[in-house]
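Each remark here refers to the structure printed beneath this line.
The complex appears here minus one protein chain, its other protein chains still in place.
This part shows subunit A:
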Amino acid sequence: MNSAIRRLAVAAIILMLALMANSTYLQAFRADELNGRNDNRRVRDAQFSVNRGPILIGSTPIAQSKPSKDRFEYQRSYQLGPEYAPVTGYYSYLYGRSGIELNQNSQLNGSDPSLAFRRVVDVITNRRQQGASVGLTLNAKAQLAAYRGLAGKKGAVVAIEPKTGKILALVSRPSYNPNELASHDLEKTGAAWKKLNADKNKPLTNRAIKELYPPGSTFKLVTAAAALSSGRYTPETKVRSPAVLELPQTTVGLPNQNGRNCGGSDNATLTVALRESCNSAFGSVGLDLGAEALREQAEKFGFGERQLPDLGAVASRFPADPNAPQVAQSAIGQFDVQATPLQMAMVAAGIANGGDVMKPYLVQTVRTADLKTISETKPESLHQAVSSEVATQLTQMMVDVVENGTGRPARINGVQVAGKTGTAQTAPDRPPFAWFTSFAPANDPQVAVAVMIEDANVPRTDIAGGTLAAPIAKDVMEAVMGR
């Protein structure tokens, strides 16, 4: 019997070892995965009790944690909540995080490996863990101008510093108040969440970087860039520009917006074509260059890549395999060309910066609570989209647009502004998108901006990029230039 008992003793030890091995797997190896889950209340509660670092514009917080007397020790609060909501995102107990709150979470709550030393010091000196602060590149005046400009409208504005790629303004309206979602009164946040999601104007949508729209005529900048870069065109090259461009393989034509030919000529120059935003002219240029040339040029401006991974932006796109009429439509930013306002701001910024498109960024610095810099973003070139000669030519053409063409509402006294309007048609039953993209001053650009208006509650006939979007771009550019 004893040998059987001994075997049972071994079996019992094996059972216990299995328990220990499984617990080791669970608590030592799987712990990180489990602690990272969104439905893990312990971690959520603990994080809600951490003194989360602020999100700063300069030295002004737009999001910060204040001591709280309820079951969590700190309450996240957002100064100017709706204005900055597309950037900060929200920090909610029930609905997780978004925006910078999501993408810089480990820095803000202090758990990032780069803060490990700081944490050890805090433990030794018996201080409460405090998260790092995240300083943004935004320009408060530009942000405000953009936010005000979009009041009562559905749309987005993105402004970029062309030399560096710093995002100066990023606004999407209608917006929401992140304070409502960050409240410790969970019933209230639940009600707010339901209301925001049921809202047909979709305030939670980030129109500046996470939605794609047909860029319309603003895409003609890309087509013009491709044409000039091909070496077969100069700004004075005459192109076919009838009232309606006949398209191959089809019976429909590509008409100009005003139903006339281009500036009184069936063979306008490229400069005039851009000034008058002639569809037929750019359609014929597109047919001449072909889809590949257009796509390559678009990709050099950043199409097909995700920018601002910090905020989870989506990639803009040029259609995969268009046939000839589709190429002509794509050349004027229709058919299936899809871009974010950020992307169109990058096009303007690239031209402004001598053809060098800088990688856009939003997080300037990360600092510990005692202001020690942990990381600082350095400007980085994304692509040389066009040569500096072509950039100069495009700039002159864009200045002409603002001074003599469709972009007149963006003129600023004493400053040369370069710009391009756009009015993108979508479905017949919904208003077209009004676009404007520009930069200033033309000779030494400080700011490039793209404005997209999805719906402005005005009669359909009044919608044009020049009249609706250009004034907003003007205000934003003036704000950056301190005028």
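Heads up, the rule we're going with is that a residue touches a chain if its C-beta (ideal position, glycine included) is under 8 Å from a C-beta of that chain, and two chains touch if they have at least 3 such contacts; residues count from 1.
By our rule, contacts and distances are computed from a predicted model.
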item: From "Siroheme decarboxylase NirG subunit", "Binding-protein-dependent transport systems inner membrane component", "Cell cycle protein" or "Methylaspartate mutase", the hidden chain's UniProt protein name; value: "Cell cycle protein"
item: Selected from A:Val43, A:Leu212 or A:Ile412 as touching the chain missing from the view; value: A:Val43
item: In subunit A, positions touching the absent partner; value: 1-6, 8-9, 12-13, 15-16, 18-20, 22-24, 26-28, 30-31, 33-35, 37, 39-43, 45, 71
